[in-house]
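Supplied in structure tokens, the structure appears directly below.
Only one protein chain is missing from this complex, and each of the others stays in its spot.
Labels run A and B following the written order; every chain starts at residue 1.
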Amino acid sequence: MVELLAQTGLNALYAGSYMSLVAVGLVLIFGVMGVINFAHGELFMLGAYAVVALYADLQMPFILAVALGLIFVGLVGIGMERVMFRPLRDNPLGGLVASIGFLMILQAVAVMGFGVRMEHVPPATQEIIVFSEKVRLPLARLYVIVAAVVFLTALWAFLTKTRFGWALRASAQDPEAAALQGISINQTSRIAMFIGAALAGVAGALTAPLVSVNPHMGHSVIVTAFIVIIVGGIGSLEGAVVAAFAYSVVHTVVTTFWDGVIADIVGLSLMLVVLIVKPTGLFGTADRA
Amino acid sequence: MPRLAKQGSVVLAFVVLLIALPHGLSFSQQEILVFLTINVLLVTSYRLLTLTGEWSLAHVVIMGVGAYSSALYSKELGIYVPVSMLLGACTAALIAMFLSYPLFRMKGFYFLIGSFAAGEIIRLLWKRFRDPFGGPKGLKKIDPMPDFDIGIWQFDFFEPVSYYYFALVVVGLSLWLMWRIERSPIGLTFHAVHWQDKLAQSVGVDVRAYRTLAFVLASGFSGLSGALLAHYIGTINPNSFDVEMMVFVLTWAIVGGTETFYGPILGCIVLTIFNEVVLRELGFEQMRPFIYGLLMICSVLFLPKGLESVVQKLLLRRANGDKQKEEKADPKESEA
Partner (left out) sequence: MSGPFLEIDKLTRRFGGLTAVDELSFTVEHGAIHGLIGPNGAGKTTTFNMVSGFYKPTSGDVRLHGESISGLAMHEVARRGLVRTFQHSTLFAELSVLHNVMVGTHMNFRPNIFSAIVGWDHEDRSGAKARAREALDFFGLLELENERAGELSHGHQRALGMAVAMAAHPDVILLDEPFTGMNPEETKRMMELMSKLRDSGVTILLVEHDMHAIMGLCDQITVMSFGKFLAEGNPQEIRTNPTVIEAYLGGTHHAA
């Protein structure tokens, strides 16, 4: 039993790691730009396919493929900001709808580029850390956990210690005051979009060898991301991280003892409960919704 | 009154066109026509909901509730199909009633996400429980509509044409009902709730009750469209009512516009024809999500008021043109 729990804990740690990257990206975009990016799951998918193309097909080193994937998806994010979100700044519903449209475009592009079948990317390393007979952690998963810690810490440092980071936080808190101070909305939006998209992309890239990559993989990612940010509190970065791990624990436990579909139902029900009882979530700040 | 006679003859011509239409089409095109008719009901019912300002993402799932329940009532309980369709619609409305308790504590974006979650939960329940929903494979061999004969036409429901006529009547009646509701004081109250709910409340309108009413009514009609679908295709599964379908409905509503009654219908018809004629003929069917996505983005960016605004402008220009014609004494003068 202890072993079962330990293994479940390790699984949750891994899942929570990449979900926290995705969720934090989504919160960042929402916080700075006020728009709900429905295409966020597809950005994750894009990162995964970048690794498929660069690492599996072109045989580049894994780390390089991940880095290039991160940059690529970040640039796609900047493109989204320029073409869709900036013109629709005064129309958040329109921005949401446009992001749904973009989601469909990305899925179609993936289908046209790679086909509908699932891709299997060989893991960067086959090694497994064995704690005991029943408790194991593949090294590839440990990489994901470590990467998440690194990126989240880097983000925290960026937001608290750099000028750009301060600008982002100021924009998120009070866009008008920030603009009056000379902070360019366009620039902060661009930065937020790059980082937000890149986080989703790198999460996809890192987990590509560990999951089945297919054009529709973004769907479950975005659903989970929404659950996480609602539970964590829609404006809160810390909330997103905490909720990502908490949700992963719950989901993994329920999957272990029942099954994945039940776990999804539980997750969605949890989100509904939060929406009914305390819509601002666990760490909720004044929301822009 | 010549104007009324003119309008009347336009309507008559339109009805004749609708009746004659399938006879000029191929079999597969007739099938598309059936789906189009059902989708018109679906999208118009969605518009009814948006009258109070709420955009739900559960609408297509609720269509599925109507489909599943009608299928199950006829299959498991042996209920006569037309009756089971009505019961399916009522079930959908009831589920909506039930959902309104948690959902209408939320507004705006939260309602959107909450409705999405509620819809997904229902869909996952269908997926998970093979008994009675058939699990991921869904329900098969759903009872078809029983054939009957009304003298001038023999309804053989193996033929899409017969089902089209049947659907036409059901959808026509439903549209008429929704139109009447919108034009009534209830419709006025919906508008009030949408645009200034505080003002409406201050004169005694129970805003939450009206939102619920719109939701329940819209869901009932949506469920009816689901029932129509189920007994036509004969098989349904959870993927028939997934996010992709919901996105299509959203696209029709947004591209067409929701200010007028016909806006979403226009969007649905235009996009369906576009899909069939352009995409299928040119072999770009696979690119359909891509094109739809592009259309959504372009629509929101460049034609935010939808196709209906184009129609409105044309009608306005025509009305002004007529006025100018009446005012000009000299018939030889050309229009501007």
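Just so it is clear, a contact is a pair of C-beta atoms (placed from the backbone, for glycine too) under 8 Å apart; a residue touches a chain by one contact, two chains touch by 3 or more.
If you're wondering where the values come from, they're calculated on a predicted model, not measured in any experiment.
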{"item": "Contact list for the unshown chain, restricted to visible chains", "value": "B"}
{"item": "Residue, one of B:V161, B:A200, B:V247 or B:I265, that touches the chain absent here", "value": "B:A200"}
{"item": "Contact with the hidden chain (one of B:K6, B:K137, B:R180 or B:K323)", "value": "B:R180"}
{"item": "Absent chain, residues of chain B that touch it", "value": "177, 180-181, 184-186, 188-189, 191-192, 195-196, 198-207, 213"}
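Here is the rule we go by: only the chains that are shown with their structure count from here on.
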{"item": "Geometric centre distance via CA averages, chain B-chain A, whole Å", "value": "34"}
{"item": "Parts of chain A lying in touch with chain B, wherever the complex brings them together", "value": "36, 83-84, 87-88, 91-94, 96-98, 100-105, 107-109, 111-112, 219, 223, 226-227, 230, 259, 261-262, 264-265, 268-269, 271-272, 275-276, 279, 289"}
{"item": "Residues of chain B touching chain A in the complex", "value": "55, 102, 105-106, 108-110, 112-114, 116-118, 120-121, 124-125, 127-128, 243, 247, 250-251, 254, 286-290, 292-297, 300-301, 304"}
